[in-house]
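What you see is the complex with one protein chain gone and the rest in place.
In this document, chain identifiers A, B, C, D and E correspond to the written order of the chains, with residue numbering beginning at 1 in each.
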Amino acid sequence: MDQLNVKEQQEFQQIVEQKQMKDFMRLYSNLVSRCFEDCVNDFTSANLTTKESGCISKCSEKFLKHSERVGQRFQEQNALLMQNLQKQ
Amino acid sequence: MDQLNVKEQQEFQQIVEQKQMKDFMRLYSNLVSRCFEDCVNDFTSANLTTKESGCISKCSEKFLKHSERVGQRFQEQNALLMQNLQKQ
Amino acid sequence: MDQLNVKEQQEFQQIVEQKQMKDFMRLYSNLVSRCFEDCVNDFTSANLTTKESGCISKCSEKFLKHSERVGQRFQEQNALLMQNLQKQ
Amino acid sequence: MFGLGGAPQPSSQQKLSAAEAELDMVTGMFNQLVEQCHSKCINKDYYEGDVNKAEALCLDRCVSKYFETNVKVGEDMQKLGQSGQFMGRK
Amino acid sequence: MFGLGGAPQPSSQQKLSAAEAELDMVTGMFNQLVEQCHSKCINKDYYEGDVNKAEALCLDRCVSKYFETNVKVGEDMQKLGQSGQFMGRK
Partner (left out) sequence: MFGLGGAPQPSSQQKLSAAEAELDMVTGMFNQLVEQCHSKCINKDYYEGDVNKAEALCLDRCVSKYFETNVKVGEDMQKLGQSGQFMGRK
């Protein structure tokens, strides 16, 4: 990345914040879509069954924990990659 | 949503119109992609067969009617959700 | 497309260049994702096996050659389509 | 849609960005709903161009269940956030 | 690409937006074409890095049929619009 000066960094920070809001919304709607896909398959009624409801809770909890763990490893690996690039 | 003043509403309206154009284009190219995927599987010639051509017509008609119905239900459910949120 | 004047063409050229950078990055990360999906299925170790590594090389080479060929045909067909539209 | 928004006196730009993000989310949710209910309810043999009665009934229930799922996921995320079990992704 | 555009005297901003949307559509269509023809024609065993003759022939026909599908969907949508069978999504 080219070096950014202070003013540019502030502008970039705003861009980052907007993207984080979008990211969160994307995470949210992907969670709905994924857990609906995996858990809801009975269309004989218009309401969620107890079983579907329980499945959705575990699905979203598991996905959040999953992406938290992947995020930690991602940062570690990314830091490693950056170090190796700077050595070259 | 924070309240928008008149000028902001006009700007927002422009954003909405641009997005609608993009949405239409996205719908169009998704329709092509979906119906090609479901209907075209014979690559012994470079032109669509009569059967493929008929399949594509029904596929696009059906998808448009499908998304029209889903859109109606979506608006109803969304209105319901808004009412419930305002009661709280 | 409405006719663009010289100034508008320059602005449009900038937009095109930004999109090309994004396109390249998208191509790159899709290549990683696709070849990982098709080639890596053994999680008994944290490093790629020789077989996986070879598969990834062929997968990315093949995808690039594939999209090059599709790109050539796309341009030919697009030119044809434009000609037919102008005749009407 | 979910009561987003926040700082006491947001600028025009921030309000428009928030409204745009909200619009994108609603549109995105609608598009995912269309996909999901198509894959759950629509016969892909394409004998006919119409959505038949069984498919239409399935679609209506599908949309209803999708909204219920949406609300449920929101509630679950709040509970997880409050219980401190999930630390937030960033 | 499909003769979009319209109001008598559009502003610079509108023309650029329209041109950008058109570019996005062509790029999007190309990307979907690449995906579809990869999934229809390319062997995923990856014995070789080259696209072999059978795959190449399949790709050429795939692109040709994809364009024909594109034109056909456009014609069908126009007919549906004119017949009033489909009211428009919004």
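By definition in this document, a contact is a pair of C-beta atoms (placed from the backbone, for glycine too) under 8 Å apart; a residue touches a chain by one contact, two chains touch by 3 or more.
Worth saying up front: this structure is predicted, and the values here are computed from it rather than measured.
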Chains in view that the hidden chain touches are A, C
Write the list of chain A residues that the hidden chain touches. 1-2, 4, 7-8, 11-12, 15-16, 19, 23, 38-39, 55, 57-59, 61-63, 65-67, 69-71, 73-74, 77-78, 80-81, 85
Considering the whole complex, not just the chains shown, which residues of chain C touch the missing one? 18, 20-22, 25-33, 35-37, 39-41, 43-48, 52-53, 56-57, 60-61, 64-65, 67-68, 71
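Here is the rule we go by: only the chains that are shown with their structure count from here on.
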Provide the labels of all chains in contact with chain C and in contact with chain D. none
Chains contacting each of chain D and chain E, listed by label: B
Nearest 5 degrees is plenty: how much rotation brings the CA atoms of chain B onto those of chain C? 120
Of all other chains, the one whose Cα centre sits farthest from chain C: D
Multi-chain touching residues of chain D, meaning two or more other chains, are 4, 18, 24, 60, 62, 64
Can you tell me which residues of chain A touch two or more of the remaining chains? none
Which of the chains touch, listed as pairs? A-D, B-D, B-E, C-E
